[in-house]
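In this view, the complex is presented without one of its protein chains, the others remaining in place.
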Amino acid sequence: MSETKKTIIVLFSGDYDKAMAAYIIANGAAAYDHEVTIFHTFWGLNALRKDENIQVKKGFMEKMFGKMMPRGADKMGLSKMHFAGMGPKMIKGVMKKHNAMSLPSLIEMAQEQDVKLVACTMTMDLLGLQKEELLDNIDYAGVAAYLGDAEDGNVNLFI
Amino acid sequence: MSETKKTIIVLFSGDYDKAMAAYIIANGAAAYDHEVTIFHTFWGLNALRKDENIQVKKGFMEKMFGKMMPRGADKMGLSKMHFAGMGPKMIKGVMKKHNAMSLPSLIEMAQEQDVKLVACTMTMDLLGLQKEELLDNIDYAGVAAYLGDAEDGNVNLFI
Partner (left out) sequence: MSETKKTIIVLFSGDYDKAMAAYIIANGAAAYDHEVTIFHTFWGLNALRKDENIQVKKGFMEKMFGKMMPRGADKMGLSKMHFAGMGPKMIKGVMKKHNAMSLPSLIEMAQEQDVKLVACTMTMDLLGLQKEELLDNIDYAGVAAYLGDAEDGNVNLFI
């Protein structure tokens, strides 16, 4: 019987700070030899977008969504509206000062630690995001696969 | 010893997209033969409101809350403020195009799959919502009942 602990995080939020929290917990759990999965759904999918503009064929709505949503982790905003504008800059400034890792670095570290990064295919379909627009070496799955992982999870979080 | 897996979701949020995520996970878990409970508390209670105006006796504050809060799942807004206005229409348009289920349909499906929908009685009391204003065939309980379920849960989420 396997003794490996499992941590499964649903990243629903498209906020920079919430995604940071998700990836800090994920990297911590991976360092403790947990088997870790982050299931990116809804706005959380934006954390997996490449930051360049990838040319793919899309309908009008899908193009609109593509433009309205942040292109990649570094462009995401904060969860607190009254920090907006000043907020993200201040946070990034203070993080640099304290040598804290940025969200893109946390994602890179997660990939190096074999954290399984999953893009929710239903959301991709809904928002018109295509594989070419997302980071390389990630997995694609739906809610059924998420549940298969989560039902044996030691730590299940919805962020 | 029972082998039935349990999924217990606290739905705190009154956002259309977060409620969708809760109900998609709940319906998925029910399809996998989990015993599923959604405990609706605070703003999440709005997902259980009937969409017509039910005449019940209320104090001034309770009337105000009743008017300020969305009446039923279909009237709820999105979690992202900058999508507001255009956002809910776009999302619903794109969902229709992709034959995705609307929130009211997801709730109906959950009831058909015997997902236990619970209204938090403390919140009902606080916001002045009465049983007549909520969907039929739901349960009423407090935090104690939630914890009784959750402590044996395989998947516990707070949404």
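Lettered A and B in written order, each chain numbered from 1.
Heads up, the rule we're going with is that a residue touches a chain if its C-beta (ideal position, glycine included) is under 8 Å from a C-beta of that chain, and two chains touch if they have at least 3 such contacts.
Here the structure is a predicted model, which is why all the values come from computation and not from measurement.
Counting over the whole complex, subunit B has residues 10, 12-14, 41-43, 61-62, 64-65, 68, 81, 122, 125-128, 143-144, 146-148, 150-153, 156-158 touching the chain that is not drawn.
Subunit A meets the missing chain through residues 5, 7, 17-18, 21, 24-25, 28-29, 31-32, 34, 79-81, 83, 90, 93-95, 97-98, 100, 154-159.
Rule of thumb we're sticking to: only the chains that are shown with their structure count from here on.
Separating the centre of subunit A from that of subunit B, both taken as means of CA atoms, is a distance of 25 Å.
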